[in-house]
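A single protein chain has been omitted; all remaining protein chains appear in their positions.
Chains here go by letter, A and B, matching the order in which they are written, and residues are numbered from 1 within each.
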Amino acid sequence: MQENNSEKRAVLKDYSVLRESLADVDVLPEGIMRLNLGPAHPATHGILQNIIDIDGETIVKARPVIGYVHRTFEKLGESYTYNQFLTCVDRMNYVSPPMNNIAWVVAAEEIIKIKAPPRAQVIRTIINELSRISDHIICNGILGVDLGAYTGLLYLFHFREKIYDILEKMTGARLTTTFTRIGGLELDMYPDFVKDVKAFLKEYPKVLKDFNALLIKNRIFIDRTRGIGAISAENAIQWGYTGPNLRAAGVAYDVRKAYPYLVYDQVDFDIPVGVDGSNYDRFLVRIEEMEQSVKIVSQLIDNIPDGPFKKEDYHFSLPPKDEVFSSMEQMIYHFKQVMHGISVPPGEYYSGAEAANGELGFYVVSDGTDKPYRIHVRRPCFWYYQSFPELVEGGLIADAISTMSSLNVIAGELDG
Amino acid sequence: MGVEKYLGDSIFATSLSSVANWARKGSLWPYPYGTACCSIEFMSVMCSDFDIARFGAERPSFSPRQADLLMVLGTITYKMAPVLWRVYHTMSEPKWVICVGACASSGGMFDSYAVLQGIDRIIPVDMYVPGCPPRPEMMLDALIKLQQKIQKESLNDPKYQERSDYLQRIFEESDIEVKK
Partner (left out) sequence: MRHLDSSANAALLKTIQSEWSGKIIKAEENRNMVVVELDKSQLVALMSYLKEKHSFDMLMDLTAVDFLGKRDARFEMVYMLFATKSLQRIRVKVPLAEGEKVPSLIDIWKGANWPEREVFDLMGIEFENHPLMERLIMPDGYIGNPLRKDFPLKGRGEDYLIESILMPVKQELKVK
């Protein structure tokens, strides 16, 4: 009953010699067909094109082509100030925008060498973990949809709307939130925030259990995902994997534990680690991470410290509006910040944070003015999508679809 | 329905027009051409909270041949523009286009070297939905307004008379003779 998929795979032919000769030929050998998988393709993962050469249903060679949603974030960043770049960062990984906001603000605050007050740090951590849950809902739900299990996604989406409701009441927008500022948050939390988050935390573990019951022990799901798209730990490190994909391959690296930021050193949580890096392991690692996120939020939600939500040093954050209109110094601070921006010491700096996909890093070169000289975004999807041909060559087309879906490639982040 | 080719250009059909338009507007099957953030909002619209199926858009199709309504969701770059053009011209008449979001309408906040400043430079658009991203209720509002627009259409509209540009070009480039 418990057949191993990798043994079945060994029966398929060895295509390595054929693959070399297919480099860029126009006339294909007999029996090989060149098919275009994308860019507008049914799995709602965004715009990813793969030119695959197939022999029957088996993929002999795959060539990904990217760049269809190149939205020029790095060049735009050179003409925006540090606070304005938050609007760009939102649009990168568009399934969990608050995480990108927080990653950028953590990097910017480290460059300027200021620290946000504790209240802002705790609220940022709570929103960070809720966005991580919403990202994993999409990844796991869509993996189910690609294999035919539509019910799980519809059920989980209702709870993703609840996270959206919390974000909308807090920041004003569902998706492009832009709610952190350098020095703290834009607005304080609304009065019912604790109540709403607690209601969500009460319902969500049971929902996750129901979703698991649909898929984890399902024979079809296990056959289609176990052993497929497997990658070993050294291979994953060679390619530059980070995040849940690396943890599924067996390496316990998480930026929240290695280089703690926000309040991650004060909460207690575990890092799930997989065995062979296959699609099934990635699915399980994400489910387990959602449960750990619920654990983190429930530790923090009762202990939000009082105090200011924004650093009171008005060199870096805008003063409150009623003081701007009544007091002279606050008006001068406001004017200086809006017209001239924050002055940042020259130099270069790299900082990374744990986004839902992996380590989202920002390398900033500053020349002393209020606009960065060069921003480079280390996008996690870019580094692990280049290994896609290695994961799918020799397998079937249907397995390629499920591998693409379980790797969680977000096209907006990949090309930007 | 194909009634247009029997009418020629000297007959005006009124009741037939309204019946045909009622049938067309009540079952607009969308093609969600999702590129970026707006496609995530469209996923919310498709799911149970803001159900789009109650307006007739029951079956999102990913094959242009089987879709009526092209919804362009997200940024279109210069690299993607020929693909969008080809998908539009592969769809068969009657077809409508809803352009969702600021990026598809006019380039959005990305006024830069790689982003096409508006898809109406390459395909004709029926409805623009502003927002970054627009709320799901706005997309439903756009669908309702498009349904009202379809109800007022006439079967003698010139767009139903002429062949699509893409097909014309294919016929011109090959040596196929077209019987008129």
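Following the convention adopted for this analysis, a contact is a pair of C-beta atoms (placed from the backbone, for glycine too) under 8 Å apart; a residue touches a chain by one contact, two chains touch by 3 or more.
Worth saying up front: this structure is predicted, and the values here are computed from it rather than measured.
Although it is not drawn, the missing chain touches A, B when the whole complex is taken into account.
Note that of A:His70, A:His136 or A:Arg286, the residue touching the chain absent from this view is A:His70. Set against the missing chain, the residues B:Ala81, B:Met109 or B:Met138 yield one that touches it, B:Ala81. Touching the chain that is not shown, out of A:Pro39, A:Gly141 or A:Gly352: A:Gly352 (per the contact rule at the top).
Interface with the hidden chain, as seen from chain A, comprises residues 66-67, 70, 72, 74-76, 78-79, 110, 234-235, 237-240, 251, 253, 258-261, 347-352, 359, 361, 363, 365, 367, 373-374, 376, 378, 382-383, 385-387, 415.
Touch with the hidden chain on the side of chain B covers residues 78-79, 81-82, 85, 111-114, 116, 120-124.
In the analysis below, only the chains that are shown with their structure count from here on.
Averaging Cα coordinates per chain places chain A and chain B 32 Å apart.
Against chain B, in their complex, chain A makes its touches with residues 39-42, 44, 46-47, 67-72, 75-76, 87-88, 91, 94-95, 138, 153-154, 157-158, 160-161, 164, 174-176, 411-412. On the side of chain B, the complex with chain A involves touching residues 32-37, 39-41, 43-44, 47-49, 62, 74-75, 77, 79-80, 83, 87, 109-110, 112-115, 132-133, 135.
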